[in-house]
Structures are given as C-alpha cells and as structure tokens.
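Part of the complex only, each chain left as placed.
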Amino acid sequence: MKKIEAIVRLQCFDEVRDALAMIGVEFFSLKEVKGYGLQKGETMVYRGSIYGKDYIARLQIDILATDEKADQIVKTILTSARTGEVGDGKVFVLDVEQVYRIRNGETGENAL
Amino acid sequence: MNEALFTANNLWIMIAAVLVFVMHLGFAALEAGFVRRKNTVNILFKNVMIISIGLLTYYILGFNLMYPGGDPGGFFGFAGFGLSMPEGAAGLIEYADGGYTYWTDFIFQAMFAATCCTIVSGAVAERIKLGPFLIFCVLFVSLSYPITGMWKWGAGWLDELGFYDFAGSTLVHAVGGFGALAAIILLGARKGKFTKEGINPIPGHNLPLAAIGVFLLWFGWFGFNGGSVLSGDAGAVSLVFVTTALSAAAGIMGSFVTSYILFKSHDLSMVLNGCLGGLVGITAGADLMSPMEAIAIGFIAGIIIPFSVVMFDRLRLDDPVGATSVHLICGIWGTLAVGLFGDLAGIAQIGYQIIGIASIGAFTFTFAFIVMYVLKITMGIRVSEEDELKGLDIAEHEMSAYPDTNIGVENYAMSIQ
C-alpha cells in the first residue's frame, strides 16, 4: 500500500477533490501547510511599507491507496491540480507497511 | 420661547445626532460580521469612506437640495452650495421655533444622509469594486437621497399630498433598499452562492461583531426616531422611545417564532435581522402608535424577515447581510402600517402611503440602476473571479483583517463553506 501526499494550491482543491471522486476516491485527509518554494506569498502593504510573506498557504492531501490504485490517483492529481504556473506543488509517494480501520480493526486493503 | 427650553430642545437634537452617528458604527460592525473574513477590511474601508463622503457632500450640496426652502409642494429645489448660518437670531432660537439651531439642523440631517449608502454597502459586499462603489455613493447620497427626501421632509409634493413618514421608513431605509436592489441585480451573486445543487449559504465570519452592530443600531435608533420629533418635547419623544423599543422587541420575537416554525432552528442571524426589521417598521409611524400597535407592527416585521430572506434567495438575488429584507421590505411595511394602525389609519392614508412608496421607489431604483449600469459598462463594477476567490482584502487593499491568525481553507475553496 502507498501513502500519497499531494501539496496543492488552495484554489485547486475543489477541482482535485472532484476529479478524485470521479475515480472513486472519496477518502482522504487534508492539512493546511505553509509552502516555501519558488512562489512566494502575496505582497502586502501596511502603513506605507510593503512586505511579503515568504510562504504561501497550501493544502496537503494525504491518501492511502493500494499499489495499483496509487498510480491512477497520482495521475489524476497531476492533471487536476495543474495551472502550469510556478507554484503548482508536488506529489510524493511513500510506502506504507500496514493500515488499520479503527472502527472494526480491519487491516490491509480492506481498511482503505 | 425661553432660552432654557430652547437649550434643552437643541440639546436633545444634538444628542440625537450623536446617536445617529453611532449607527454608522453599528452598520460597520454588522456588515463586517456578516461577510467572510477575507472581505472584512474592504467592508470596513467602505463604511469609513461612506461617512466621510456622506458628511462632505451633504455639506456641499445635499442639505440645500433637501431643504431648499422654496414654495412648498415642489419636486426639486436648490438653495445654493455650502452652508451659511442665517443672520442673527434666525440662526439660533428663531430658526426652528426654538427646536434647534441651524447647525444642529445640518448635523442631524447630515448624519441621516450617509445611512442610505451604508445600506447599499452591505448588500453589495464581497464582490463590488471599490472605486465604482465610491462613485456610486457620491451620486446617490448627494443627489438621489436629498431629492426624494425633499418631496416629503423638504415640504415637497408628497408632503402636501398627505404622505406620512415620520423618521424615514421609506425616505431613508427603503431608499437605501431600492438602491441596494438595483445594485445587486446588476452585480450578480457571489460565486458559489447559487449552484445547480441549490442555495449555498455563505455564513458571516464573526457573529459577535454582527450582534454588537445590531445592539448599537438599536441604541442609535433612539436618536434616529426620537430626534425626528425635532424638539425635546417630553411627551412626544418619550412615546417614540416606547414604541421604538417595543417594536424592536416584538421584531425579535416575531422572527424567533417564525424561524423556528419555518426552519426548526434558532438562527442568531435571523433574530438580529428581526430586531432591525422591527426598528425599520416602526420608523414611519413611531409618533402615531400606541404601545400595542407598535408591538403589532414590530411582530409582523419580525415575521416578514425570514420569508423575505428566503424569497430573495429564491429570486437568486444575493444579499450577504439581508439589507433588502430589513430596509426595503420592512421599510415598505412600516410605511404602509401608517395607513393601517395608529392615529392616521384610513383608506385615504393607505393611498397616500402607496403613492409615496411607489414614487420614491421608482425614482430611486431608476437613479441607482442607471448609475450602476453606466459604471458597469464603463469601469466595470465587479472584481475578477480570481480576486473574489482571494478576497477583496488582499485584492483591493493588500491587507488582511486578522493577519496573524491562520487562514482556514474555507476562505479559498468555493465549495467548502
């Protein structure tokens, strides 16, 4: 099983979620993160001084999936989260040893 | 008239002016509470500018358009730019039969004027461009409001006809409401508010702020209605206080009961609007009603609110703060109520009231629609979709209302409220 971590733009989230739903993925966890990278935050003005935030707010989507499904999920994210501008984010895939569903203790693929 | 009575009378109208001033804070807080946090700086900025524009243009133009002091019964008049105190005692004790001075007259009326724009401000929140909105405000408050105001309060044709509007259910509130209606028709709804799946509520970001706003509006309304007696007359002003307070209380109760029946919910935003509905409703006849009649008017206003909110939603007219329900619909209701309840009730009066509402409504709506339409096809009145998503605080002000707190994803993603 794989854990897919995708870091995407806030404004792309809706599209990603809908695209995932289309391929049957309706289960995931969402985290708010601050992204440091090529793209910086908005320029702000306060009392005559300009300043910017180093970071930009982003969302991290964590999805657990079977090895087969993982590839399709990654592809779906790559398409639905792309604007083509610098700052679109990344997708990482990690290996997961075991998954448990707390409700009934099921493990492995059944637990997804 | 002796000097002491004059001093006391004038004192009351001055204090009433200060109370009406507080209503601008009330509106600012209410509207800020009812928008999303990403649009908070923008709405506050607009409300600060409106009070500035309102006072300055009323000084330059509005006061002398609204009270031109020509022959009674007219449609339009203008007494010249700026203010000038009448010579001698005419500016003081003799100016208004010992009710107040020339300066008091101006400041009390000027505080009223800006209100009509503040009402529009709430309805168009979260999507209008700042520049065109400010231009609209300048024109609306310096031309439209005083012209229709003159028809009644400036001794114009509606006054001669017999139309009655004590403190402005129509002249102030419905006028603001008609302006708001024209604006939201041309502007369209906020992204994500109406989808194929139905109506998608976009809850305000800070309900305590909204509640503070409503309490302050009520507070100021004692000056709005009480000051409209135009003297400190003990009997008249104190009756107005009683009818105003009881109508507001009944408005709360009416919307509490109705929302519970309709939606099985105890919706704070509804009882807050119900309270304001009761206040707007009593405004046209606050000096004519018995306490029991005031309660009836307020209670009915409170019942109207939830229905009206749902109606505007069904019509796909998006009004984030409920300004059209509170000020337009309850303003009309309150004006009609003068023909149904109280000292003037009667068929003929109902007729006068309808003529008043219709003529003022037609003028105001047309004026606002034309101005907004011209702005729309020239400068554009709506921010870009991307800016709406980001929020007007960043897009128009490069600021954030709460810069050191985390921003919830709700602020960005359209479909998750």
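Chains here go by letter, A and B, matching the order in which they are written, and residues are numbered from 1 within each.
Keep in mind that, in the parts below, a contact is a pair of C-beta atoms (placed from the backbone, for glycine too) under 8 Å apart; a residue touches a chain by one contact, two chains touch by 3 or more.
Since the structure is predicted, the reported quantities are computational estimates derived from the model, not experimental observations.
Student: Having one representative of every chain kind in view, what are the subunit counts of the entire complex?
Tutor: Full-complex copy numbers, labelled as displayed: A x3, B x3.
One rule holds in what follows: only the chains that are shown with their structure count from here on.
Student: Cα centroid separation between chain A and chain B, in whole Å?
Tutor: So the centre of chain A lies 46 Å away from the centre of chain B.
Student: For the complex, give me every residue of chain B touching chain A.
Tutor: Contact set of chain B toward chain A: 386, 389-390, 394, 397-400, 403, 406-409, 411-416.
Student: Under the definition above, what is the set of chain A residues touching chain B in their complex?
Tutor: For this pair, the touching residues of chain A are 10-11, 13-14, 17, 30, 32, 42-46, 57, 59.
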